[in-house]
Each structure stands twice: as structure tokens, then as C-alpha cells.
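The complex appears here minus one protein chain, its other protein chains still in place.
Up next, subunit A:
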Amino acid sequence: MTAARRGNLVTLALLAPSLLSAILLLVIPILIVIAFSFAEQDTYGGAKFGFTLTSYRELFQSIYLPIFVNSLQLAAVSTLVCLLVGYPIAYFIALRAGRYAGILLALLLIPFWIDFIVRMSAWMVLLGRNGTINSALLGLGFIEQPIRMIGTYPAVLVGMLYAFLPTTVLPIHAALNGLDRRLLEAADDLGATPLQSFWRVTFPLSLPGVMAAILFVFVPAMGVYAIPVLLGGGKSIILGNLIVQLFLDFRNIPLGAAVSVVLLAISSVIIVCYMRVLRSVEEARA
């Protein structure tokens, strides 16, 4: 055996565990979903494997279009809210917090060691009709009637913001933290006010981080399920709960699988386009 071949075998052996788990837990399930999407629904809610485009044909009927629009809209608005809140936080931690930066980053991340459903339940308690916020406002005399928060769109956005804040802050923080401070001194030296420094130097140089944050929020936000159900009362149907309903309530496994495949396809197309744009931005900069 040549040294090169032995080297290849060693590499393969070392990669085997992660390759196997990726194949078992990622590739095979996706293939199963794809297979189901081409299957036929049988009378009792099972699926007969085969090859039919029935599900896809059904999917492209107009009643499903608003659901796609709803999902894209929720993802877009959530991303915007996350950026508006996350950017100032990342900016403060990276450029203003000094030696407290580490502590602040930790504070931002620690809640995410707690299970997602538990954290969402906490928000339900906070926002509920007899919840903490309403009790406090009533007690202080700011309001006379409890405000309805659970089941509203803003409540969903609060939940989305909370869920995706770290994935917004971290990439922006990384970009700002790597910013050469002397460039800010140079801008200051050349007569730029702090606001001009920000828009002409800091912000453009943090764009790679902002672009990464958009990707990290927008794509997973397209497929959320629990937050709109728990905090929004599941009123507007989005892709995430459509899939759940099709699988569990309507027992239409092929159609549920087809929705999943389309969601996967949309996400993949977005990621690929986005990476292209990102690369050309970075090339233009170099």
C-alpha cells in the first residue's frame, strides 16, 4: 500500500463517524421525504410509494400561495426586526463595552442553553392575559384592562426576535470586533463626525457580518412552527404549521412531504443566490 493510499484511508476512517451520522440523520431523511412527496395517498392516510406528481399539482393551486407569501413575509419582517435590535447590541458589545464585552456576550447566550419550548412557555407567562407584564402594568395603574398580547402579530415578532437574536448578534459582533480601530481614528482625523464615521466606515465594513446574520435568520425563520403557534395562536397559517397539519391532522403524507421539499428548495435557492452575491461583494472589496 502506498503512503498516499494509506493517508487516504486514515482520512476516511477519521471522517467516518461524522459522514455516517450526516448520511443517517440528514441525507437519508431528506431522501425519504422526497420519496414520500412523489408517493400516492391511500384511503386510510398512509402512503403508497410510486411516482406521481399529484401532490405537487395540488400544491400549486392558489389556496397554498398565501401560505408561502405569509411565511416569506414573516421571515422578512423577523429578519428586519432582528437586525434593528441586534445591530446596536453587537455594536455596543464590540466597540463600546470594553472589558464587559465578554460578560455581555455570555449573558446573551446563556438563556439559549435552556430548552426552546421552556423559553417559549416563559414568554407565554410574561405576555399572558394574567401574565407578568399585565399584572405589573395593572398594579402600577398604567392600564385598567389587561392588554391582549398572546395571539397577536407583535407577540410572534417578540418570540422570533428572542429566538434569533444570538444568530443576529454573533456574526455582526464578529465583523465589528475585527474592525481596525485605526480606521475610525483616521475618519475622525479627516473631519468625519461620529455619525459620518459610522455610515461611511463602520457600517460598510460590518456588511459581511450583516449579510451572514440575514442568512442565519431568514432561512430558519421560513420554517418556524412553534413560535407562531404558541405566541400567535396559530392564526395565520405559515409553511411550518401547514406541514404539521398536513402530516398529523389531514394525514396527507405525500402533500406534507411535497411542501417540505418545496420549502427546502426555496431555502437552498436563497442560500446559493446569497452566497453568489456575498462572494461578488467581497471580490469588489478586495
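Details
Convention: contacts are C-beta pairs under 8 Å (C-beta built on N, C-alpha and C of every residue); 3 or more make two chains touch, one makes a residue touch a chain; residues count from 1.
Methods note: contacts and distances are computed from a predicted model.
Hidden chain, UniProt protein name from the list "Acyl carrier protein", "CbtB-domain containing protein", "Phosphoribosylformylglycinamidine synthase subunit PurS" or "Spermidine/putrescine import ATP-binding protein PotA": "Spermidine/putrescine import ATP-binding protein PotA". Of the options A:Leu53, A:Ile114 or A:Leu183, the residue whose C-beta touches the omitted chain is A:Leu183. In the complete assembly, the contact with the undisplayed chain comes from A:Arg200, out of A:Arg200, A:Lys235 or A:Arg276.
Within the complete assembly, residues 180, 182-183, 185-193, 196, 200-201, 204-205, 285-286 of subunit A touch the chain that is not shown.
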